[in-house]
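Note that one protein chain is taken out, while the other chains of the complex remain in position.
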Amino acid sequence: MSVRDHCGIVGIFNHPEAARLTYFGLHALQHRGQESAGIVTATYDEARDRRVMPTHRDFGLVLDVFSDHDLFRSKLLGEAAIGHTRYSTSGATDNPANIQPFVVHYQEGNLALAHNGNLSNGRSIREDLVAKGTLFNSSSDSELILHLVAQSREQGAIPRIIDALHQCRGAFSLVMLTDDALIAVRDSNGFRPLALGRLEREDGGVAYCVASETCAFDIIGATYVRDVAPGEILVIDREGLDRVERAGDRTAEGFHGVCLPRDHGVNQCVFEYVYFSRPDSKIFGAMVDKVRRKIGKALAHDAPPPVPDEGEKRPIVIAVPDSSNTATLGYVTECRKLGHDVRYEIGLIRNHYVGRTFISPGQDAREMKVRTKFNPVEGLLKDRIVVMVDDSIVRGTTAKQLVKMVRAAGAKEVHFRSAAPPVISPCFYGMDFPTETELLANQYDRDVEKMGAWLGVNSLAYVSVDGMMAAVREASGSDGFCNACFTSNYPVPVERGVEKEENEW
Amino acid sequence: MSVRDHCGIVGIFNHPEAARLTYFGLHALQHRGQESAGIVTATYDEARDRRVMPTHRDFGLVLDVFSDHDLFRSKLLGEAAIGHTRYSTSGATDNPANIQPFVVHYQEGNLALAHNGNLSNGRSIREDLVAKGTLFNSSSDSELILHLVAQSREQGAIPRIIDALHQCRGAFSLVMLTDDALIAVRDSNGFRPLALGRLEREDGGVAYCVASETCAFDIIGATYVRDVAPGEILVIDREGLDRVERAGDRTAEGFHGVCLPRDHGVNQCVFEYVYFSRPDSKIFGAMVDKVRRKIGKALAHDAPPPVPDEGEKRPIVIAVPDSSNTATLGYVTECRKLGHDVRYEIGLIRNHYVGRTFISPGQDAREMKVRTKFNPVEGLLKDRIVVMVDDSIVRGTTAKQLVKMVRAAGAKEVHFRSAAPPVISPCFYGMDFPTETELLANQYDRDVEKMGAWLGVNSLAYVSVDGMMAAVREASGSDGFCNACFTSNYPVPVERGVEKEENEW
Amino acid sequence: MSVRDHCGIVGIFNHPEAARLTYFGLHALQHRGQESAGIVTATYDEARDRRVMPTHRDFGLVLDVFSDHDLFRSKLLGEAAIGHTRYSTSGATDNPANIQPFVVHYQEGNLALAHNGNLSNGRSIREDLVAKGTLFNSSSDSELILHLVAQSREQGAIPRIIDALHQCRGAFSLVMLTDDALIAVRDSNGFRPLALGRLEREDGGVAYCVASETCAFDIIGATYVRDVAPGEILVIDREGLDRVERAGDRTAEGFHGVCLPRDHGVNQCVFEYVYFSRPDSKIFGAMVDKVRRKIGKALAHDAPPPVPDEGEKRPIVIAVPDSSNTATLGYVTECRKLGHDVRYEIGLIRNHYVGRTFISPGQDAREMKVRTKFNPVEGLLKDRIVVMVDDSIVRGTTAKQLVKMVRAAGAKEVHFRSAAPPVISPCFYGMDFPTETELLANQYDRDVEKMGAWLGVNSLAYVSVDGMMAAVREASGSDGFCNACFTSNYPVPVERGVEKEENEW
Partner (left out) sequence: MSVRDHCGIVGIFNHPEAARLTYFGLHALQHRGQESAGIVTATYDEARDRRVMPTHRDFGLVLDVFSDHDLFRSKLLGEAAIGHTRYSTSGATDNPANIQPFVVHYQEGNLALAHNGNLSNGRSIREDLVAKGTLFNSSSDSELILHLVAQSREQGAIPRIIDALHQCRGAFSLVMLTDDALIAVRDSNGFRPLALGRLEREDGGVAYCVASETCAFDIIGATYVRDVAPGEILVIDREGLDRVERAGDRTAEGFHGVCLPRDHGVNQCVFEYVYFSRPDSKIFGAMVDKVRRKIGKALAHDAPPPVPDEGEKRPIVIAVPDSSNTATLGYVTECRKLGHDVRYEIGLIRNHYVGRTFISPGQDAREMKVRTKFNPVEGLLKDRIVVMVDDSIVRGTTAKQLVKMVRAAGAKEVHFRSAAPPVISPCFYGMDFPTETELLANQYDRDVEKMGAWLGVNSLAYVSVDGMMAAVREASGSDGFCNACFTSNYPVPVERGVEKEENEW
């Protein structure tokens, strides 16, 4: 599918190799944004006798931005760090000033911020700030938060941050770094995930970390403690660590927190389960892999495979790799339980050497891009009834190419199954969707038959919203989800203008 | 496993977009070499009134080397082209002069060459040439062939090439470009694959192509005709095309060929099936995917899963992605047919953003490299008996890390199954293996129990040589294979020195 | 000498090729700063229906920063532009956020600024702003001015700019760009030069331009109109152009201006004449070349050449190229008029391929740097009495190396003459001088004999402050000069802290 990832954020506190661990955490979150990467640390500069925040950030993959490993030895020093990988949802993409984390110096000292999300009242905050004579360096929502902190009438970094965040609406999972503390925040809806982890240091000490997804904990050997709660402003500092240590119980939690008011209930993004997050991550209280498997099972009920004619070979079920692999496994298992004689096969091979940024030369660029990424396994598909499962259908352009390729490989019939309901509405809470009219479902008035005809399939079927939500609720044990992209039920009102404006100047 | 890919070669004849198609073909063969890439075309330069061979090649992935798409419009002109992606098996890796295709100018005009393989008599050829006053520009075997052509006493490009190739022993699949023809060659053993394809042009004409693997045909919409035969020197030129056209049957073959003597029979590399080639390619007469599935089935017989105690949950079988996915599917299917109650699961997630060249900063670089590439799916593995299937075990270092990670994710038992027999001998025919003593099997005198202990598994088992060869023979319908890396039966004698010398100066 | 250049600024209004002309102007001012370069234009973006300021800036020479000429055709559009070349006098040098021109968006629209100088009350302005919750993106003085504009209580861009500049003290020559106007400013002391020029367009229209030095006018074919006056805020806009046109006299001046109060009189930097500016520029009302020649003549009176013994060949006078060439010519002419039999010779050859940033490998880096830059002409110097003339002596380290080289080339005696008095005090008005203790004169308590001994010369002599000032006054017809670096008479008080602090964070 063609939704592009948004952002991944990481923070580490109280570890001598904070930057290097952040680097590995960013690698684990690379799928959440391939446009730029950055790390900021907090340390004390003896030569200049003050607290400083060394920073390194650039356009590119984590691997390329930090290819000079000397950075970790000589520059990104300090025991606290935050990092960011980004695909921006607002803000001009070619402006280096938009690369996060942001770092500023203000009355209370240094402050760094990494943001995943999208403020729904960003426009009015910006207008207020401009009217007060504020200059902007980026077109990003995230800079607004920094100005609110600096202009707050509260005293002290933490009270200012709390004050500032009370003014923000919409989707924001944040890690912030002050000279003394790491602060982790989730908006009161909990749109975007953010988890707290703990890492035993070799010297016996304990470090704390936060990350968008728990796969970032695995890579550095940290253990998952809990999610940062929707609306929580969690302050991880030396004082809190001392309380943990005094308690003599490392699993005790000594950190102060503040809670933002929950105006609209909890509304966690169901699309994180459907596509964004890695299957090996735990978010919103459940392993993504497990949720996807359950959605796959629901799909088997809502959209069973075709029944072959007598004498016909059994249908084969193939996933569009890699994002729909797990849902497909769940689908096949449940289909068989329901009595369908189908078999799981690997029918599309993905070429991982070409990434998101690949542009194909020549006229037929779009088609060649898909062909460069995917290739059918010919012997397997020839003369077979093929059921293709994808995690979702957004524009449908890639799906259409894949169907064409599978047919060209000799498939007798192609049946398409989507492990998410039709996408019908854009997201204003941090995902970069096409505009409403570009969505396949809207181009054909949500008429599945017409959509299938355009895709060139023998049949097209989706999991139902109810089926998907039941699976999500069951796997996560929670009921607080946003599914606006499938239902148009937007939990938080969005300012006019946020929908369309790129705040670039 | 830790065998590094070697080389991929492509050639196109009689197509106005020869270079662009070659570019896509190289993308499909990127898994065969990520160190450098290059394309050479043959065209006529009106301004200078002569035949020329525009060339572009550099270190890096295909995507990066050809990031300037103007190349295809303004430089790499002409209706014939050859391309190469490389991981060198001999020759210094940081010398730009070693990047293929090579292009030279000699008595008969221009000549370009792209080579996959390793001459077993390269040393004596080099010594002879040096004694005659020949200068070398690279340390590559491939340059030797060019000198033999230039110094041949035959007249005409084709007779010289034939003469030169009669002097070469060992592994060589080649595509060569003269001012008038594309020449495709496989050594008489047929060690490395090379296939012939046909491409219908939009204007009604027909183009021919050759490639290491047929996945390169799929990406450009070409159809597989047949393999270049072991020992065949196939000349694809205008004259041959005319014969095809006159025959009025496009499937007719009009090309001249010459056959090199088959001194040692046919010895196709079984490791191409085990690991090198893509599952969606057809090589040596069979789809790789199909062969791997059959080997997986043989593995079920030779190395069944453990039988759980009463009341224990059924074991889960996971693949080390992506190279062992198909074999694992075959293994699970056959296990169930044999009465073992096991289930296929996706238990390791692979991060595709870090490639072969990733180097991790810090002391624990090796471990962190594996952790950055793979992550276990925790909920799935916890308290389960896990059977891990890999395509093969070479040094065993990655396998050991993976086992440690799967255990840390909570697996109760870890059983390792290799879909290839123990690797016991290095390859002198084009694969870059560790030295004999570095191979895991040799470090423990081929004692499987000790090897398993070092890997930290509850059990370790391999497919047998007989089991694997039976599967390969059945799937391919052929009997001519080299399995020296598993058996030490080297079909072609190797000169002393080839084993150890890096010909760098 | 080792004073590093500071900044060059240019602005163009009402020319369809504004950016390209700015580019050439920056080339002419390259000597004023080689660290970074940038251009901003003002134009209307039809697609987005608003005024925008396209910007390109980077570290490096003008040639390298603008090596992609497409910039001028596709990005830097508009009929008004400003440019900047920089060696920063405060602000961290490796922070890209410090590269000028700065561009911001605020209540009144877009605003860009290029600054040459140093605010003497920068510290207290910054403290005030920080207390108001202002965030800083750079450590540069210049950003302060932008915040003052944005936070001004006046209405409209021009009134706000006037308000902001009334709060600034110290040295600032500025070009600013609003969506409608080009604004040129000199502080009331007139420390740094800034001139107004006029350019006849091919289509009959007239463009106006401003630049640090008039050599920037020559390169684009503009003619010098007059200096921007000390304290003048000159607004060049469409309205003013219309007045010019209505007047029917192109030499009429139609532009509005405002004058800042002259608290400390006029204090133009005498060091601009001594070293900074190009000899082919007119600044502060006089050609630099002419002033230098007159200083050279004064030097002949204050520091005549040695009188050779009977029978000795006449002394030869050589310049340290290229900055002291003109003063040396004046010196020789006047010496001869005074009866000294000396001859002007080219005795040192300068290698222009190594620039300011050249760092020599190895232990003896400093010596090798000088040897790479300068080489004596051996045949010429051998056995001769040599008088070396340099524009000034700051640390003396380069002078010492040169003396050593000239002696090694066979000179019998080396007499050093400085066309500026001893430098004894740092500059706080925009020049980057060594600290007070590093200055040669201060290391030897201004004892010229000891200084000469350290340099290794037979005699050392300087032009007197009176001699230099008389020459400057005569040539320029003006009396308002700052010579604090030679006299410690600072015309404007400097805040504690400005002297030492690098405002980096």
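A, B and C are the chain letters, set down in written order, and residue numbers restart from 1 in every chain.
In this section, a contact is a pair of C-beta atoms (placed from the backbone, for glycine too) under 8 Å apart; a residue touches a chain by one contact, two chains touch by 3 or more.
Everything numeric here is computed off the predicted structure, so don't read it as measured data.
The hidden chain, counted over the whole complex, makes contact with B, C. From the options C:65, C:146, C:274 or C:329, the residue with contact to the chain not on display is C:329. From the set C:9, C:42 or C:62, the residue in touch with the chain omitted from the display is C:62, counting the whole complex. Only one of C:72, C:284 or C:490 touches the chain withheld from this view, namely C:72. Among the residues C:35, C:143 or C:345, only C:345 touches the chain that is left out of the figure. The missing chain lies against chain B, touching residues 48, 50, 52-53, 96-97, 104-107, 110, 130-137, 146-147, 150-152, 504-505. In the full complex, the hidden chain is touched by chain C at residues 17, 20, 23-24, 27-28, 30-31, 34, 61-63, 66, 69, 72, 215, 218-219, 278-280, 282, 287, 289-290, 322, 325-326, 329, 344-346, 349-355, 358-362, 368, 371-372, 375-380.
Everything that follows uses one rule, which is that only the chains that are shown with their structure count from here on.
The touch graph of the protein chains shown is a line.
Nearest to the overall CA centre, using the mean of each chain's CA atoms, is chain A. Relative to chain A, the chain whose mean Cα position lies farthest away is C. Averaged C-alpha coordinates put the centre of chain A at 51 Å from the centre of chain C. Note: centroid distance chain A to chain B, computed from Cα atoms, is 36 Å. Separation between the centroids of chain B and chain C, computed from CA atoms only, is 62 Å. The set of chain C residues touching two or more other chains is empty.
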